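Shown below is the structure under consideration.
Missing here: one protein chain of the complex. Every other protein chain is in place.
This part shows chain A:
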Amino acid sequence: MSDLQHEIKQLIIDALGLEDMGPDDIGSDQTLFGEGLGLDSVDALELGLAIQKRFGVKIDADSKDTRKHFANVNSLAAFVSAQRAA
């Protein structure tokens, strides 16, 4: 697990109040929403806000790609890395 992936997992736990979990409990390729971790639409908004605040990246809520970026921790890490490099 890269440092960025670890940081994103901790951010998910803190922002969404997953009090009983640690970063190792979230698989990097585990689906975050619906099946998998079981997060819902309110979590999606909360996590979007947390990612924007922490990493200073812009997220376009209307973009079709946003759903792909939020699929799992790997895709989120790739998205944040790409946005930072841009």
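Throughout what follows, a residue touches a chain if its C-beta (ideal position, glycine included) is under 8 Å from a C-beta of that chain, and two chains touch if they have at least 3 such contacts; residues count from 1.
FYI, contacts and distances are computed from a predicted model.
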Chain left out of the displayed complex - its UniProt protein name, from "3-oxoacyl-ACP synthase", "Monovalent cation/H(+) antiporter subunit G", "Protein DVU_0532 (HMC operon ORF 5)" or "Sugar ABC transporter permease": "3-oxoacyl-ACP synthase"
Contacts of chain A with the absent chain, listed as residue ranges: 16-21, 38, 42-43, 45-46, 49, 52-53
